[in-house]
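A single protein chain has been omitted from the complex, and every remaining protein chain is retained in its original position.
After this line comes chain A, so read on.
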C-alpha cells in the first residue's frame, strides 16, 4: 500500500490511459491506420497500434506523475490563476547567477563560430530584443497599450538614412541622435494621450504608427517615398567595411591586411548591437529598481491611487513613452545599417503586432521573457522557411494557445522587492 500513502491512484491512471488510447484510436485511426493505394484502402494496424500504445503509456506516466507530490506542485505552479507580479523577498539572491556571465560569454563568441547566415538571423533577433525591451517599458511596466510602436522603429531607421543623405552624418553620430529624436516623438505622442487608457489609447497609438508610415511613403522629396533610402554602415574608428572605401577612407580589411569578406561588417554590427542590448538591459534593470520604475508599475496598477499619492502622472507617463521610444529608435538605427536600405514597407502594422506579441508572449514586464520571446518569434520563422506559407498561421495558433494556457506569458514578471534600507527596518 505504499502508493496509497503518497496518494497515487493507479486505477485513475489506468482509466486516463484507456480513455486517451480510445481518443488516439479515433483521431489517428483514419489518418495513420488507412493508407490510400490507388482507389483502395490498405489497413495498416501495426502503425496505428504503435501510436496508440505510445499515447497510452505516455498518458499513464503523465497521470502517475501529476498525482505525485512533485507533479502536483508542478501543476499548481503552471495552472494556478494567481495574477500579477511575482515579488521575491528583498534579500533574494538567485541560484542561477552564473547563467548571466555564461550567456554573455556565449553571445560574444557567436560571431566567431557561427556562419554568416546564422549571424544575420541572430542580429535580427537582437534588434527585436531591443524593440521588445522598449515596448516592454511602455506596455509591460507602465501598462500603456501601444499599437504604434513601429513608428519609433521607423523614426530610428529613417533617422540614420536621412541624417546620412541630408546632413552627411554617419552611424555613430546618428545612433544617439536617432534615440533622442525618437524620444521627442515619444513625448509628442505622449502628450495628447495622457488622459487615455486601454482601448482608446491603443487606437490613438495605432494611428500614430500609421501616420509615420504614410508620411514616410508620401513625402517623396525628403524620403524618396516607396523607393526607399540608403543607410550607411558603421565604421570602426573611421575604417569602412566596404570592398572599396570612399575617398579619403581606408577599408577595414586593407588596414588589417585581411582579404575582403562581407562577414566582417555583420560581425561588427553584431558586436556593437550586443553591447547596446547589454547596456539597455542594464539600464532597464536599474530603472525598475529606481523610484521611476516603481512609479511606472504603480501607474499600471492604479492610476487614481498614484495621483492621490502626489505622483505627477504626466512625468511618469511621458518618461515611459520617451524611454520606450528611444529604445525603439536605437533598434531602428541598427535595422537600417544592417539592411543597408530602408523603405516604408518595413514598418507596417504587422511589425507593431509582432513586437506586441513578443512582449505578451514573453510575459508583460518580464525582461527574460521578452528576450526569449524575441528570439523565438524572429528565429523560428527563419528555421521554418520551408513552411513559409503557414508561418503566420502557426504564429496565430501559437498566440491563441499561449493566451489560453499561459496568459501571463512564458516567464512571469518577477522582481525582487524593495525595502526602505535593507536590514534597517527590523
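Odds and ends about this structure:
We take it that a contact is a pair of C-beta atoms (placed from the backbone, for glycine too) under 8 Å apart; a residue touches a chain by one contact, two chains touch by 3 or more; residues count from 1.
Definition applied: contacts and distances are computed from a predicted model.
Only one of "PadR family transcriptional regulator", "Chemotaxis protein CheA", "Amino acid/amide ABC transporter ATP-binding protein 2 (HAAT family)" or "Monovalent cation/H+ antiporter subunit A" fits the UniProt record of the hidden chain, and that name is "Amino acid/amide ABC transporter ATP-binding protein 2 (HAAT family)". For the chain left out of this panel, the touching residue among A:167, A:258, A:309 or A:397 is A:309. Considering A:89, A:113, A:383 or A:404, the position touching the chain not shown turns out to be A:89 (whole complex). Contact between chain A and the absent chain runs through residues 83-85, 87, 89-90, 291, 294-295, 297-298, 301-302, 304-313, 417-421, 424-425.
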